[in-house]
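Of the protein chains in this complex, all but one are displayed in their positions.
By written order: A and B. Residues from 1 in each chain.
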Amino acid sequence: MRDVENLPEIPPELQGTVKLTTFDQLFAWARKRSLWPMLFGLACCAFEMIAAAASRYDIARFGMEIMRPSPRQADLLIVSGTVTKKMAPQVVRLYNQMPEPKYVIAMGACAISGGPFKEGYAVVSGVDKLIPVDVYIPGCPPRPEALIHAFLALHARFEHERIRDLKAYQKGVDDGIPIPSLGPDLVDWRRFEPLMEEAEPVKEAIHG
Amino acid sequence: MAEEAQVQESVQVKGMPQEVFQALSEHFPGEIKPARYEGALVPAGKIVEVIRFLRDEMGYCFLSNLTATDYYEVKGVEPHLDVVYHLFRMQGGYAALHVEIPRELEKAHLPSVTSLFPSAMLQEREVYDMFGIRFDGHPDLRRLLMWEGFDGYPLRKDWKEVYYEGETKPYKSRYPKGGHPIYAEELSPLKDNIRYPEGWAPQEWDYDEADRLLYERMLSAHRDPDKPLKTDEMIINFGPHHPSTHGVFRMAVRLDGETVRHLEPVFGYLHRNHEKIGERNTWIQNIPFTDRLDYINGMTNNWAYVIALEKMLGLEVPERAEYLRVIVGEFSRIVNHMLAAGFFSNELGLYFTGSLYALEEREHILDLFEELSGARMMFNYMRPGGVRYDLPEGWLEKAKALAYERIPSKVEQMQHFLLDNDVVKARTMGVGVLPPDVAMASGITGPVLRASGVAYDIRRAEPYSLYDQLDFDVAVREHGDAYDRLAIRFDEIWQSLRILRQVLENIPEGPIVAKKPSHRLKVPEGETYGRIEAPKGELGFYLVSLGKFNPYRYHIRSTSLLNLTALSDMTRGLKVADIVTVLGSIDLTMGEVDR
Partner (left out) sequence: MYGFGVLKTLGIAFYHFVLTYVDDVKMGFGKRYTPEHLPERQGVNGRGIYTVRYPKEKLPLPERSRNHPFLVYIEETGKLKCTACGICAQACPVQCIWIERGKDPETGKPASFPAAFHIDQGLCIGCGMCAEFCPFDAIKMDMEYENSSYTRPGFVGIEELKKPESYHAKIHPTDYAREMEEKRLKEERKRKAAAAKAAKAKAAAAKKAAAAKKEQGEEPKG
């Protein structure tokens, strides 16, 4: 793959008819115009997301009006609303089922850090404790224009991604993020994996 | 005997009409006393008979609110749990009943009233979930909002959450020494909102207990013993994530082929601990949190809380503020009903067309609200004693243009669009019929109740604000099926437009708040239950104050939660596709169901 600066000169008689580009740029151009979000509205921010998809702040102009409820057909997971501990396994399960390349936007104060309900006993303080997030939008709820601004920020990220670095094209098997379970409190198995080799019950290291 | 009768007569009681208390004391001699703040105190063993007496003899046909308070470490009061019942008649105020039981888990139990009022089904499960009180005789006592196996009963006063910083806000660490701020995660050894009990072994825990109990209930409920042929039945999940826009709501359905035999809703996927946080907040800090309850129509949630506060404080609201409240309340009602109709058409399969029309009108009304209060959804507009802002310039002309010209023409179009359509009629007429007696006993309120033929509207039964002076009709329909529940929303929009025509004309001049409340508001000791006719039904707040800066108990009587009590009755015998129709016609918002 050649970089953009090192592309050869186009002779003057062909200037209007030929364009040279790299695969990365072509890929980014195509992806920017057809990113399909998943209809994953949890709480109040879902209504600003729906308003963004409605006629006033039309996201069909960006090719994103197809909001698929099925994760197998979506590229972008917009976590709009509070993620509670009871819902956490489903969020991770849906994220695992999305095909690569996939992106996550955390919309609203609740998805960033738990928001006004952070001190509650049933709220996960930020969805980035469960899944990796690409763009954060503060606000409660953020305006639909702020959501579109976040989409543009995400598109700007595509410019810098190279195909060879994409996770989907790497070798090996990806099992996804282990799905949390609901014990006496939410159990995130990534915390316990190093300890699972030991057969003894967990003692004072983890009680609060 | 004559002296005893005279002594009984002179006992004044609040929270219950005096003659009802008299009748109760005569029927159950020596057992009924006045409770600490409001209502009558009933011994635990007698609660079922007392409620039966009130229902059959005194005409109390609605059990609106059932909740509990934990009195722990209160000066002069022995620690106990207090279960409270609020009953209503067709007209007038409430009758409150209290039952006091000990706090220890083995002794905290009392008889269940589900045999008299099915509206207690979900509310008793919630009290069990939050306080650990067992109800003997309840058919299905499982946790409602948290999952089985969760450690502890969260709303008890001695159960502290992981990020606990202090009993009440404001916390001392913020000022004056807030110099080096820390994230709340630093307060927990696990750097997260998680706590495990000591000696707990992750490999040996039974993680499927919640689902197993649910499926046992599914398999055993509503079995037909006389069925000759044993056919295969399956249990499927309408999981928490589905294309309907109502939010994270799960239903487990037992199907025989395509026919529904039993349906069990599962809640708690959006449980955000409003009530525990409400006990930590001050009275004024709770107002932005009430915005997040029913987020589609934000103004009416504030109104219910502020009415309850004004009852306790004894505040008078100036005339201009009442007019402003009614204006924004009725605009909110229009938004809610248009969105309900639009999203109902979404459920039927009109993928987004109906909702796009409704969303456009919502944008116009939200423009008005943003000019008035500053935000598109979380308005934070009402204060105890009035409202926050006065009308800006040019607002009234825009509101009049909307209410007199634009919205009537758009609503008429939408009405023809949906109600005259043969496909909509074929899919919704006769589907999900709700008989009126089942609706009244199940605690269902709002348009769903009125579509079944019961003409109960709080704006007429217990008028608040300006509604006793305004001229409007209560919309009622008789059949109680999904078509009527859709049509009644349009009827209510027309009534709201009629009200707006009256209030937008002569708004009186004057102050918008009698005296601006301080951020440290102190409310005198007592309790109250304040409610309004929110667009979805009856939204009530049960507040207990010990005379301090923040509530001792803050309970939200949720409209959508109780509207779901009869869901399994409404869908029995229908096909799978009709479940979505019935669910859409009830019009839920999960922020209210799970709080």
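Rule of thumb we're sticking to: contacts are C-beta pairs under 8 Å (C-beta built on N, C-alpha and C of every residue); 3 or more make two chains touch, one makes a residue touch a chain.
Given the structure is predicted, the values throughout are model-derived calculations rather than measurements.
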Selected residue (touches chain absent from view) among B:76, B:181, B:314 or B:508: B:181
On chain B, residues whose C-beta touches the chain left out of the figure: 169-171, 173-181, 183, 281, 284-286, 288-289, 353, 357, 360, 363-364, 367, 370-375, 378, 380, 388-389, 392, 398, 401-402, 405-406, 413, 416-418, 420-425, 519-520
Chain not shown, touching residues in chain A: 55-58, 61, 109, 112-116, 118, 126, 128, 133-140, 142-143, 145-146, 148-150, 152-153, 157
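We take it that only the chains that are shown with their structure count from here on.
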Chain A-chain B separation of Cα centroids, rounded to whole Å: 34
Interfacial residue positions of chain A with respect to chain B in the complex: 39-44, 46-48, 50-51, 54-56, 69, 81-82, 84, 86-87, 90, 94, 114, 116-125, 129, 140-141, 143, 181-188, 191-192, 195-196, 199-204, 206-208
Residues of chain B touching chain A in the complex: 145-147, 149-151, 154, 161-165, 184-185, 188-190, 192-205, 207, 210, 239-243, 245, 247-248, 268-274, 276-277, 280, 288-289, 292, 295-296, 355-356, 359-360, 362-363, 376-378, 590-591
